[in-house]
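Here's a structure for you.
Entry: subunit A
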Amino acid sequence: MSLLSVENLTIGLPSGGDRANAIENVTLQINPGEIVCVVGESGSGKSMTANATMGLLPPGLPVRSGRIMFEGIDLLTQSPEQLRRLRGARLAMIFQEPMTALNPLMRVGDQISEALRMHGDTSAATRVPELLAAVNLPDPKNLARAYPFRLSGGQRQRVMIAMALALEPSLLIADEPTTALDVTTQMQILRLIREIQTRRHTGVLFITHDFGVVAEIADRVAVMQHGRIVETGTAAEVLNNPQHPYTQALIAAVPRGIARATGPTQPGEPVLRMKGVVKTYRRGGGLFAKGTSFQAVHDADFVLHRGETLGIVGESGSGKSTLARCVVGLVTPERGEIKFNGSELRALSATAWKPFRRHIQMVFQDPYASLNPRRSVGDAIAEGPILHGTSRAKALDRARDLLRLVQLDAGAMDRFPHEFSGGQRQRIGLARALAMEPELLIADEPVSALDVSVQAQVLGLLADIRKRLGLTMLFITHDLRVAAEICDRVAVMQRGAIVEQGETGSVFNAPNHTYTQALLDSIPGRHWTPPESA
Partner candidate 1 sequence: MHPNPWLLTRRHLLATAGAAPLLLSASAARAQGITPRRGGVLNIILNPEPPLLQIGVNNQTPTLICGTKMTQGLLKFSPTLEPLPELAKSWTISPDGLGYVFSLQDNVKWHDGQPFTADDVIFSVMTFNKEIAPRLRGVLAGIAECTAPDPHTVRFVLKQAFQPFLLCFDATAIPMVAKHVYDGTDFRTNPANSHPIGTGPFRFVEWQRGNFVRMERFPDYWKPGEPYLDGILWRVIPDGQSRRLAVETGQVQMSTATDIEPFDVPALRSAPNLDVTTKGWEYFSPLFWFEPNHRVPLFADKRVRRAMSMALDRNFIVQRLWFGLGKAATGPVSSTTRFYDPNAKLPTLDLAAATNLLDEAGLKPNAQGIRGSFKHLIPPYGEIWNRMGEYFRQAMAKIGFEVTLESTDAGTWASRVANWDYETTSNVLYQYGDPTLGVERSYVTSNIQKILFTNTSGYSNPKVDELFAAARLGATVEARQKAFNEVQELLVEDMPLLWVVEVAYPTITDKHLHNVIQLGTGDHACFDDVFLSA
Partner candidate 2 sequence: MNFARRFCRHPGAVIGLVVLILVIAMALLAPILFPGSPWDMAGAPFEPPGEDGMLLGTDSLGRDVAAGIAYGARVSLLVGAVSTVVSLFIGVALGAIAGYLGGLVDDLVMRFTEFFQTIPSFVLAILLVAIFTPSISSIIAAIAVVSWPPVARVVRAEFMSLRSREFVQAAQVLGKRPLGIVLTDILPNALSPIIVLASLMTASAILLESSLSFLGLGDPNLMSWGFLIGSGRSVIRLAWWMSVFPGLAIFATVLALNLVGEGLSDALNPRLRKRGAKP
């Protein structure tokens, strides 16, 4: 008898939504000791099932039909009080955003013991340190007394897991628990969940959008699109021999992670040379107290040749974005040289920067914040050239050509950013940068906020434009698989320093720095190479 059996569950959307139901007749089984992955893009309704099971559906989303059998009881018929008694005891849930998942005003230990006390377990004093140790958290006794804001994202997620498993639930629901974490921390959490699952024989419903994670942890897989399950099966079947066209397309879009052959670097003066650059940030400190300061970038020397794409890879806080902002002049480092075609950029005044603006441009990460909501797309693209003297009419024509270049119809000129999807907005951002006909393009995590399929299209567009316009590019990303896909050479950054750089192939296949090795090992589903599309 399966632990959890969801039988053609249908949940309606409030009127005016883009489709009638959030999810339609979803059927899913989870047996004890089994990890079932539900995978799908944002908006596919994958979290809906989990929330319905926990009885945490937001108001206004009626359950139209179906049953959720858990250990023989239909959860949908349970009274709120009965459901409440189950939650935390028999079934538990962890969420995506560890930074905001804990009550900031309560000590970590108290929040865990609250879970115990709510279900009548009075042995909190001894249980809490045990639980914290069970999730490999250092010095459990003191950590229990700490407030959440003192813990890192990974530590907080471990606390969430400890809290969820406090009463030994038979079912754990994990709603994208590692999406917000660094790749190394993500791997540790995945291994922790797998280890606890086998030790406690709990059933796990694991929700994600990353096929790498699916490959890493799933026993069985269910793929969802627009609220429907389009394909289910064992991990091996679905990953290596996908039947449904949508699954095939998704898997095809997953970056290979194998380095491409790179062309020879062109000789001559490099486009960009960075030497001995140091940038320190001062934090806190006011009238009286002295604040703490840390060096975001210290020794990160590199060279970038014409037509080449250098990838800067590293976890969050490694200083890769600060590096990019130094090149573009958004941030001024205290020391060091930044040579662009021989001329020094580091300490230029705003007016001195003007001529270089034509040659260096940047594309940003968050599609929803990189475009001014109050200006039309046409104006946004044409603004750059107009600033530098091109007539308005000519600039607008140029903008239409660029829209076509980035595969958007010219009609988009006088529409506003909120009328476009994430992927389309990134393309507009790219068109805006290209309007200046730059020699060097800085791309700061251009695709990390996009769904896998859209990510693949944008990467493809970038590669195509790079070849066609002979662009030199500095590509910042935390996802090694994306870096492998597009970069000729790669530099790995750790806490403000470049620890290793070289040809993408040699760095990926024979890394010589331990940190690069750890990064590579943390790529989820490293062992699985997605099949070539049929």
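The set was built so that all candidates are chains of the complex that A comes from, given by their letters.
The rule is short, and it goes like this: a residue touches a chain if its C-beta (ideal position, glycine included) is under 8 Å from a C-beta of that chain, and two chains touch if they have at least 3 such contacts; residues count from 1.
Treat the numbers as computed from the prediction; the structure is a model and nothing was measured.
Undergrad: Given the candidates 1 or 2, which is the one that touches subunit A in this complex?
TA: 2
Undergrad: Candidate 2 touches which residues of subunit A in the complex?
TA: 286, 325, 328-330, 350, 353-354, 357, 360-362, 364-366, 369-375, 383-384, 387-388, 429, 432, 436
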